[in-house]
Every structure is written in C-alpha cells, then in structure tokens.
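In this view, the complex is presented without one of its protein chains, the others remaining in place.
For clarity, chains are labelled A and B in written order, and residue numbers in each chain start from 1.
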Amino acid sequence: MSIRIQASTRETDGPLLELEDVRTHFQTPRGVVRAVDGVSLQLERGKALGIVGESGSGKTILSRSIMGLLPPRGTIRQGSIRFEGREIGGLSRRAMRDVWGKEMAMIFQDPMTSLNPLMKIGAQIAEPLRIHLDMPKALAWTTAEKLMQDVRIPAPGRRLQQYPHEMSGGMRQRIMIAIAMACGPTLLLADEPTTALDVTVQAQILDLLGEQRRDRNMSLLLVTHDLGVVAGHTDDIGVMYGGKLVEMAPTAELFANMKMPYTEALLQSIPKLADVSHTRLNVISGRPPDLVNPPAGCRFSPRCPYVQPRCREEEPPLIPTVEDPRHTYACWYPVGSPQYLETKERRRREAEVAA
Amino acid sequence: MTATLTPTPTPTGTVVYAKARRKVPQLGWMFGAAWLTVLGICAFAANYLPFIRSYDAKIQVNGRAKKYGLGPGWTAWFGTDNSSHDVFARCIYGARQTLIIGIGATIIGLTVGGLLGVLAGYYRGWADRVVSIVVDCLLALPPLLLALLLIQRSDQIKESITAIAWLTRSEEIMITLGILSIAPFARIVRAQTLALRERDFVLAARSVGAKPRRVIWREIMPNLVPAMVTVAVTGLGILIAAEGTLAFLGLGVERPQTWGKMIDASRDDLGKAWWAAIFPCLFLFLTVLSFNFIGDRLARKFDIREAAV
Partner (left out) sequence: MRYLLQRLLQFAIVFFLVTFGVMVFMRIGMNKPGDPALTMLGGTVRLDQAEAVNARYHLNGNVFGQYWFWLEKMFRGDFGVSVQQNTTVAKYLSGRVLVTIFLGFYAVLWALIIAIPTAVYQAYKRDSRFDRGGNFLSFLFVSLPALVLAPFIIFLFVVKLGWFPRTGEKVMPWDDLGAHFRNFFLPVVVLTLPLAAIFARLLRGDMIQTLQSDFITLASAKGVPPGRVLWTHALRNSLFSLLTSVGVQLGGIVGGALVVEQYFNMKGMGSLLLTSILSKDLFVVQSVTAIVVAVVCVANLVIDLLYAVIDPRIRHARALT
C-alpha cells in the first residue's frame, strides 16, 4: 500500500524543468568563481537525468542553483530556470519556500549529517506535511509511517519514535528519501545520494529511487561523480566539466557513441569486472580547472590526451551529432574524428616503443 | 495556474543577492596593542617621565591640600583624590603594580596548570582522574571566595610555614591569583593535549619508541604554545580584573595602591568627585578590553575555540 499526494493543479505539457544559460558565480577574496558557467538543459516529466562530473565540475552547485539553495552572500545568478513553465531563477528564498519540499525536493550526500540529531524521525518526516499540507499532527505522523513503509523501512511504527543516531547510514538515506517524497514533489534532486554509503546499500537506494520515481511520475535529477551509478538509473546523462555541460545524450546513446574525450576518460576510470586483476587503473591526469581563471579555449584542453592547437584557442560550442539530434557535445575533435584516431594511433605506437 | 501558460518569461538578468563579505580592518587589536604599549611605557618609566607626578606629591589649592581639591584640568589631568594626590599619577603607578601582579600570576598559573594539563592529557588514567578532581574542586569554589580565603589566611600560613615568611603582600596576591588560574589553564591544556596525542606526528614519534618525556617536550609542548599564549593573554585581562576586585574588597597592596583600591576609596563620593573613581575604572576597563581584543585576535589566528576561563 502506498499513498499518493500530489499538488493538485499541474500543467501537463511542456518540459518540467528548463534551464537556459544558467550561470552561478561566487564572489570570493580570490576573485569570481564561475562554478556554473552557462548550462542549458531540459528535463521532461517523469524522466531521470544524470549529471556526471568530477568534484569541482559545478554539478552540485547546479543542483543547488535549481533549488535556489545558495549561500545568500556573494552569489551572482544569471540565466533562466523555468519550472513547470514558471520562472523561478530570480525568486527570493521566501517565495521559494512554497516550492521547496512541496514541488521540488532534495536529497543530500551524507545521511549521517543531514538529519537533525535531536528530532524524532517521525517529526522530521511529518514536518513538511504539516507545513505544506496543513496536516494535523496525528494525520501527519500516520502519513509518515506510510512513507516509511514505502521506502522499505521495517517496523516503521517503532522507527518513527527513534532518533537518527539509532539508525544505519542506509536506513537514514531511506528516511531522507521519505522526507523528500512526503509532499509528492514533481522534481527530485539527488546530490550524490549513494556516495557515503556501502556498495551493497548503494544499489538498493538507487533501485528505491527509480521505483519511487516511476510510481509517483516524478522527475529525477541525479548528480554523481560515478558514471556507473547513472548508467542503469537514468534516461539521459549530462556530463559537466569546469562549470559547463560538455556532452549530453540519452543514456544508451552516450555509452554507445560518446564523443567527448572527457566522457571517455571518465568511463575508463571505472574499473571493470572483465579486467584482469592488477590492471592499471586509468586515471585522468591533472587537476580540475581553476574556476576563477578557467583555461582559454576548451576547458578540458590542458588535460586532454588528444588536444590540438585549436582546442587551446577557441571554445567549442555544444553541437548535436549527425546521428541523433538529442546527443550534443562540445569538442572540436570528438572521439572517432580523424585527428582523434591519429593521435590515438600515435600514442599506441609510442607505448609499444616504450615497452 | 493559467497565467503560467503564457509564453515563457524572458530570462532574468543578473541577480546579485548581496555584496560579498568585505574585509573589515580589525581595529580592535590595534587599539589594544597601542593602549598596552603606552600604558606599559608610562608605568615602567613613570619615575623618569616629566608629566607624571611622584606617587606622594600632593597638589595644593590656594596653599592648602584639600580633599578632592581639583577636578580634571590642566594642573591635574584626572583631578585629585581624597588625599589630594594626583589621580593620573596614581593610575599610572597602579598600572605598574597591577601589571606585575597579573603577569606573575599568569606565569604561575600557566606553569602549574600547563604541567598538570599535559600530564593529565598525555598519561590519562589515574593522572587524569586526580587532576580532574583537583580542577573540579578549584572550579566548584567561587574564585573570589577562594582568593579571599587564601589571602586572609596567608599571615597565619606564613607564621606556621616559616620558609615562605619573606613573601610580601603583592607576592601573596600574585600567588593567590596564580592558584586561581591553575584550574582553567589545566583544563584547556588537557583538552589540547588529548587532541594532540592522537595526531599523526605524535603517534609516529611514539611508534618509533620515543620516551614519553621526549614526546611531551619535543612534539606536544611546541604545539601547545599558540593555545597557551592565547589563553594567557585573555587570562591576563581576567586576572587584572580579579586583582582590582580584591583590592576593592580591601585585600590589595597598600603601596602603591592599585586601581581597585582607588575605586574603593572614592566610590561613595561619586556625586562629589566622580573623577576619583571613574578614571581608575576607565583604566581598568581599557586594559581588560585591550587584553580581550588581543586574545580574540590570537584565537582567530590560531583557530582556537574560545574556552570559558
């Protein structure tokens, strides 16, 4: 048994979330940090979008920008964020409060620190229900119990009365999902929801998220550094680097036909089961770009193994591929291009000579 | 919800929430340093500075030494007190006495308290338990009460323990205040040591078989210095206030008298001659404030969370 609470009036057509040239910069003593620097994307209703990138690629700030949960001081926001056809990019925190929890909810990375240690689990789940839906206390707590059932917490009636420190990390992340789900939001932002968890628990949480998303016809924005996490759980994948989207495609298309050397490098850095043990792990050399003074041209150029002179001078635009218009990438010499193949061949020969 | 079906609104322009934090120049500690420097120089060079009268100089008005004869003015900057002495000069001499007592007490407290704290924090177990009980006992007794007891009994103690009979009144007060500051110092140092002993470099030294004494002196002590200096500076302010309070209650040094004594002497005449009590108050306040400012600055610099002293 599962309960459905959804805000009553909902538009049914058009994408749920549209970002247009979103920029989020921070003023710091070192200069302006361009954490998110011109991101445009769309998210359809009921779909899941994965945003992948290293730490420092701006993916977390992107999800916080959508929520509007940014530090109030020294933040510069530009661009348009439309949610259900409504512009929310410039809304104040006060105005966003009606959206938070009710229509948009967020799950954080570390379940150990994301729950109030001094409040009963039940009260924490019931809180958004009481605030947004004006539920009386008793009803809110019964609803909370049902929500806990939905996220597969055994003995929810007893767990309601417990405090966070009495639960494991996986359990707490389920609670987080229950809290996020409470008011039936149309958009769920999950920021590295499995990073802090054991590998065995990770899959359970991801499955739970997928199942809840389908049950509630909710859209999901899944932010992670792990391509493996998004592979089986999202419809589309966007790859971020240095505050920009560098490649975006439906999941299957991306894995079959990736264009951006960075995406390729990310994928190669995941160890595969098929590898012989003690295979050298492929790492991306160098460090993520400095977001105060980003490199000229393509931001990946200083670390790209296939870099050409043009990459260091001109910034590549985000263009669709010939085969699939939904697949866009930003690279002058994408995977499969003659220059790419030539460099790759040269590398291979050099490696052979060295060996 | 129909309104939102209209064509999508134009992208919002720049939304700057607020200006980033500007760096505010920290004037507080500069003021503190300046005040303490000037006060220190005046206090210790008082005998040679022409604008400071001698301690015993009486100022006569119309040929007579009158009680509260002069208000603040050119002749006596801060006026004269009930025995027609120059309040300004007495403030300066009081500063010398109070600074000496405060610094001496801090050294005593820091040495004993620091030692106890390090031992308790490093060896833990029994050493820790004993030190903790001593500290708890010292803290359970209001500091002022303890000070009163110690000073009042000091004559009798000197009689029975002849080895310390040579102590002067100011040394007694110094030692008393030193004893008072043992507990807070020990507590802070203990907490710091507990944290330090689990740090990698200390563990490394221990794992290669360094003797405890060596670990304490070479690895732990140097890393305690920032915390100790910070606490000592903040503590100095508190000790000077405590010295003032003791003097106010009649347990001060007779000569040269300190600020607390001056306040006590003229506190009932605030209506007649406010200057005689207010100026020593101001000196005490500015000195404590200066130590607090500098202590705060150090705490920020070394990233030490304030500990309640």
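The rule is short, and it goes like this: contacts are C-beta pairs under 8 Å (C-beta built on N, C-alpha and C of every residue); 3 or more make two chains touch, one makes a residue touch a chain.
Just so you know, these numbers come straight off a predicted model, no measurement behind them.
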item: Residue of A:V33, A:I76 or A:M106 touching the missing chain in the full complex; value: A:M106
item: Contact with the hidden chain (one of A:I131, A:V201 or A:L318); value: A:I131
item: Positions on subunit A where the hidden chain makes contact; value: 67, 69, 73, 93, 97-102, 105-106, 108, 110, 113-119, 127-128, 131-132, 163, 165-166, 176, 179
item: For subunit B, the residues touching the chain missing from this view; value: 21, 24, 28, 133, 136-137, 139-145, 148-149, 152-153, 156-157, 159-160, 237, 241, 244-245, 248-250, 260, 263, 267, 270-271, 274, 277-278, 281, 284-285, 288-289, 292-293, 296, 305-306, 308
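One rule holds for everything that comes next: only the chains that are shown with their structure count from here on.
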item: Mean-CA-position distance for subunit B and subunit A (Å); value: 53
